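Shown here: the complex without one of its protein chains, the others still in place.
We call the chains A and B, going by the order they appear; numbering starts again at 1 in every chain.
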Amino acid sequence: MEAVFDRPHALCDVPTHYCPGCTHGIIHRLIAEVLDELDIEGDTVGVCPVGCSVMAYDYFGCDMIEAPHGRAPAVATGVKRASPDKVVFTYQGDGDLAAIGTCETVHAAARRENITVIFINNTTYGMTGGQMAPTTIPGQITQTSPYGRDTAMQGYPIKICEMLAAVDGTAFVQRVSADSVPHILEAKKAIRKAFENQLNGIGFSLVEVLSTCPTNWGMTPSAAMERIRKELIPYYPLGIYKDISNQSK
Amino acid sequence: MERLLMKGNEALAEAAIRAGCKCFFGYPITPQTEISAYFAKNMPKRNGVFLQAESEIAAVNMVLGASAAGVRAMTSSSSPGISLKSEGISYLAASDLPCVIVNVQRGGPGLGGIQPSQSDYFQAVKAAGHGDFHLIVYAPASVQETVDMTYLAFENADRYRMPVMILSDGLLGQMMEPVSFPDTEIKLPEKEWACTGHKHRRTHNIINSLYLQPDMLEKSVNDRFMRYERVKSECTLSEEYLCSDADIVVTAFGASARIARSAVDSARKKGIRAGLFRPKTLYPFPETELKASCRNASAVLCTEMNMGQMVYDIRLILENTLPVEFYGRTGGNIPSPEDILTQIEKMNRRIKGGALSGSSI
Partner (left out) sequence: MITINRERCKGCGLCTDVCPAKIIMIKHDKPNSKGYYTAECTDNEHCRSCRMCGIICPDCAITIYKGGK
């Protein structure tokens, strides 16, 4: 019988180490589907971060590089400048991209580096056990904000899409969510566009995906998806924040 | 071969381009900035990439990316900048990625000063980052040697899949000397491990430094250290000058060795049997060669532009068979040949008076 939905080729047929219900697996699959659809797996180099997705190099079928914490955009820059004909993407969490790697992120955008960045925002440091992240929302309880993030003490979250939209070099930036089937389909479109932009030479394209961390949020996978809808989307509105792909290069 | 008068830093950059360096990523810092400036001017004309990064950290990680993509890549900095790069250097070493890193040393610690120094010997040789690893470290003593070692650095980085450091300093970087560039044709090796896109013709390549199983990590480190044994037997370089009958062997590397050599000549004129031993690679250190150079010596004087760093290695290698004394200036000060001659003369008087002795080895 003909399968109408199956594992994409660019996603290795191995079990992942992610916790049950973690949306990393969904987003991995979306990227792999896009690599398949655009037929670019064989020409793609992925760069993974430090954090829960550090071992994404075992999951994507394309060539992969594991970068130091936060440095994926710099590593990707090195790859892209050395081999402009390759498709280069980074896959980074919020601690990696929006804290230790903010500088590399902003400057890769400012240079309009022709790379694709997939930014996973689950408002916590998952791998180390659920500490406060740069994207932890006000009031959110984490291991290092046990009384809830107090903006008077711990300041405010960084809204990466809004911030990068203000950078001249940014070509495309969109925030999507992995909480529901319609939103996942929307996320796939955004990811595909971010890769197409690179193929068309349009430049730095980032897709932020609101994601869950059921384990460290202390929730069931279903409740975690609900939290995205109830708490995160109101704070981090979905949408396209910048898109120059229709303008002349 | 054409002879050109060139500044050390610019000659190094020219040598790198000729040696096949495809990508240079840098960040401004005195006294190495001429390297970046030379690449900025020349790479666009010579089919190469020059990119000024947003930080030293970003620059070294761009090198990591370019190296992982299979091309010859390089970064350069000066002491405080090398500290920033140390994270990336550790990852490069752990990922078995070839690259060339230049340190045009200045005085430290901290922001220090901008004058020449050799106070990053420990950093280059012992602790260029966290974890068990080494870099091949070249210590040129002239502009010509800077050029020659730059070729060697790229070649050996690829051969042994490891980062190589050229440990220059503000003196060598800034001074002008006549140089010629070898006409050797550069043959770039195949890198079947590189991330170049698998085109569905092989399984995916992974460049990585993470091993969560202790046994796996230990194996990866052991494999690397077995490679270092090859590096030791194949890459060690040194020079000895008037050592065969030397009573006092002066040891010095890089710019210090130029000054020490003048002092040795002056001592000879005064009838003191002095010689000079100069390691040209600081890792691997020319241990056997040092012992051989000291075969007839009564004492060793180690001179450096720091508070005494290489001297620890000299003492370790000679295993207390000879008295090893130290003379150095730091903070950007350069010892004069007369300063070193004075030290040699003092040592000579103490040897003759029986106050300084050791068994020959």
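Everything that follows uses one rule, which is that a residue touches a chain if its C-beta (ideal position, glycine included) is under 8 Å from a C-beta of that chain, and two chains touch if they have at least 3 such contacts.
These numbers come from a predicted model, not from an experiment.
Asker: Quick one: which shown chains sit in contact with the chain that's not drawn?
Answerer: A
Asker: Going by the contact rule already stated, which one of A:Thr151, A:Asn200 or A:Ser222 would touch the omitted chain in the full complex?
Answerer: A:Ser222
Asker: Please give every residue of chain A in contact with the chain that is not shown.
Answerer: 1-7, 11, 15-16, 18-26, 29, 180-181, 184-185, 214, 220-222, 225
Methods note: only the chains that are shown with their structure count from here on.
Asker: List the centre-to-centre spacing of chain A and chain B in whole Å, with centres computed as mean CA coordinates.
Answerer: Inter-chain centre distance comes to 40 Å.
Asker: Would you tell me which residues of chain B are touching chain A in their complex?
Answerer: Where chain B meets chain A, its residues are 22-23, 25, 49, 51, 53-55, 57-59, 61-71, 73, 87-88, 91, 95, 195-201, 204-210.
Asker: Sort out for me which residues of chain A touch chain B in the complex.
Answerer: 12, 41-45, 47, 54-55, 57-58, 60-68, 71, 74-83, 86-87, 103-104, 106-107
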